[in-house]
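Have a look at this one.
Just one protein chain is left out here, and the rest sit where they should.
We just call them A, B and C in the order they show up, numbering each chain from 1.
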Amino acid sequence: MNKTRAILLIRCPDRPGLVATVTGFLLRAGGNVVDLDEHVDREAGVVFLRVEWELEGFALPRPALGQASAAEVGGPNGMHWSLHFTDESPRIAVLVSRLPHCLYDLLSRCDSGEWRAEIPFVISNHPDLEPVARRFGKEFRVFPSAPGSKPEAEAGMAALLDSGRVELIVLARYMQVLSPAFLARYPGRIINIHHSFLPAFPGARPYHNAHARGVKIIGATCHYVTEELDAGPIIEQDVARVSHHDSVDDLVRKGRDLEKIVLARGVYAHLRRKVIVHGNKTVVFA
Amino acid sequence: MNKTRAILLIRCPDRPGLVATVTGFLLRAGGNVVDLDEHVDREAGVVFLRVEWELEGFALPRPALGQASAAEVGGPNGMHWSLHFTDESPRIAVLVSRLPHCLYDLLSRCDSGEWRAEIPFVISNHPDLEPVARRFGKEFRVFPSAPGSKPEAEAGMAALLDSGRVELIVLARYMQVLSPAFLARYPGRIINIHHSFLPAFPGARPYHNAHARGVKIIGATCHYVTEELDAGPIIEQDVARVSHHDSVDDLVRKGRDLEKIVLARGVYAHLRRKVIVHGNKTVVFA
Amino acid sequence: MNKTRAILLIRCPDRPGLVATVTGFLLRAGGNVVDLDEHVDREAGVVFLRVEWELEGFALPRPALGQASAAEVGGPNGMHWSLHFTDESPRIAVLVSRLPHCLYDLLSRCDSGEWRAEIPFVISNHPDLEPVARRFGKEFRVFPSAPGSKPEAEAGMAALLDSGRVELIVLARYMQVLSPAFLARYPGRIINIHHSFLPAFPGARPYHNAHARGVKIIGATCHYVTEELDAGPIIEQDVARVSHHDSVDDLVRKGRDLEKIVLARGVYAHLRRKVIVHGNKTVVFA
Partner (left out) sequence: MNKTRAILLIRCPDRPGLVATVTGFLLRAGGNVVDLDEHVDREAGVVFLRVEWELEGFALPRPALGQASAAEVGGPNGMHWSLHFTDESPRIAVLVSRLPHCLYDLLSRCDSGEWRAEIPFVISNHPDLEPVARRFGKEFRVFPSAPGSKPEAEAGMAALLDSGRVELIVLARYMQVLSPAFLARYPGRIINIHHSFLPAFPGARPYHNAHARGVKIIGATCHYVTEELDAGPIIEQDVARVSHHDSVDDLVRKGRDLEKIVLARGVYAHLRRKVIVHGNKTVVFA
């Protein structure tokens, strides 16, 4: 488990022999493939590939690997690829408002070493959760969301995110809508947890709406953020059973556990490089 | 398990002492209560009560029981109640279109004695499923849904349903919208299975829409039919996990099992007199 | 969906390039691969491969295909493979005792065309379910299980199964233990449904035992039958929530739906050639 591995993610128009090409290239360079997953979306004509191999004994040094990958499997034909290493610790910024349960959960997972990732700071539009961040020794930065101040707040956040070399932005019950300009700056790098089973109950107050509708199951959805509210590519969803016994407060309580677990599964899949986005959908390898 | 029991369902404005009144009345008449469930919706100020007791040794004969119940617990105060006996076999009409899986399942449950209920006939707008009904010795009646013929078809169905003393109408993937007039004739007596996790994906082609949206979980919803399409009181819901592996055909396949099980759970709860409707919601006792 | 396809299942010691060899061979012969799944069990050093391709335009006729597959990918190295075609209708014998719910479900799926499979006859140690088989036009054969008569009964069943060219034997709540000799005759071809979440509650009366233990969840397990009772390779499992409200009869009732759905999922996976057995475990492709 502790040997460093490389992970190559590929999305490209379907073409015969892609797997053979990639595995052949790795074989020749002495890479011991420990995991390979391919998915072909016949309808869309797109192939998705994830291959993970040990670097020990691998002929190519890291700097040359990207170039070689591009040369071997790339080309002018609409291929997208990315290369990752399991000894990297991706830097995550967590954005919160007033609800702490997802924040505690994310901080605990990084703090305990359950995840190989680093949370350099926590950002909020409210000061409330500073003590939580402080418990874990994290810097806590407030960018208030006063009327008209969004451009300024987002500029401040972007400066902080960029100076902190943040790779992934996790909205852990952050109750502000981010501008298209801000979103465009971090494509495929912002993950949100929405407290409903999307596309049911988008927007505000989903537990109130679920209660009013009389549903027998509630849910939570982890997705990449795009311009359209609560409509980005879904990474993970899960549900919990409710009944006539449950008030709105009970839905909120049961939902908290759903939210933190579903968010954690989505972020973990991203960190383990198991997710490839295509259009408004995701491939999430097992 | 085989002793005949009576079941009293009550919904009324919350008032202290209702349970004491009802159980006291049954106690005095020698009824052995085998199950009692109460739910108080504090917000709405409504109490829901279900009590089931053995008729053996019970002082009141059936004909007098309704009247006595009304006298003891009723009154001018918005109480709704209904009385049922476990040796009755409710008569169910099953309405179908072209998909057979829910029909097979319902017929099998009645045929095997799993349910104490009778299906006197199967109704459809297509002739396709006649062989299925015939396998189980059921009459099969077609009321075609040609343009403009809905009033005539519904009149024919109503005549058949009434002459057949049908208590419950089950829409087992019946793909026609019933008119408000028809629905008004059978209030709280029409149960539908919708092939999505409502309120997500109402209307036509939910599996296509779920696939296009890239959800990771699909669902089915059993509900009472009201005028607004797919918006009636929900009795039961359940879900199944899907992934990028699943085509629309896979969703349809996985959904079939969900649909038949969720429909059966909803119909069974109704037949066992476990459901009380209030506004657009249900109380479903355990 | 309607084009005939071939399916090749392979299990063999892990070796680099197996996928490349297989896909290369199919490519050269003009096979359009529509699904390919590989799983490598690093610990056991075994690779599992399932590839499905369209026969239209494929260069090799069926009779030659097996030989060619063997020549291309086979060898003396512990490889096991099997070849299937999607226009085949596997013949299934269903063995039952007195409980009908799984039998209805299996017959319904074949009768409706949901599954491409044929059930030539139903076998039982009791006469009770003959009417169910008759409803679906199936022959029903009784082999009673009197003390000492097992060898004779099993000999009769084997003769019937063989003359009926049965590929798969499904124990649909068949309450007899089959002898090692009988099992050895049909390796990997007998599927059972056990009414518990194995390895919890093997053997008789699992619902009684689950109730006595006070579990909060019950389950069902679909597995291949091996000599050790309820210990064969598991294909599929699922669970349902129970509570203090539920009597043993309630567990039995809730369990019925679990059993029939879990059995159907397991049998379907087998029929779609999604399952490869290795030792006492299964690979079940998505």
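We take it that a contact is a pair of C-beta atoms (placed from the backbone, for glycine too) under 8 Å apart; a residue touches a chain by one contact, two chains touch by 3 or more.
Treat the numbers as computed from the prediction; the structure is a model and nothing was measured.
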Full-complex touch with the removed chain, picking from C:Leu95, C:Met157 or C:Leu198, is C:Leu198
Missing-chain contacts on chain A, rising order, are 1, 100-101, 104-105, 108, 111-112, 114, 132, 135-136, 243, 245, 249, 253, 256-257, 261, 264-265, 286
Residue list for chain B contacting the dropped chain reads 16-17, 19-20, 23-24, 27, 33-36, 38, 40, 42, 241, 286
Hidden partner sits against chain C at residues 39, 41, 43, 48, 197-201, 213-217, 219, 233-239, 243-245, 247, 280-284
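What we mean here is this: only the chains that are shown with their structure count from here on.
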Expressed in whole Å, how far the mean CA point of chain B lies from that of chain C is 35
Residues of chain C that touch at least two other chains are 286
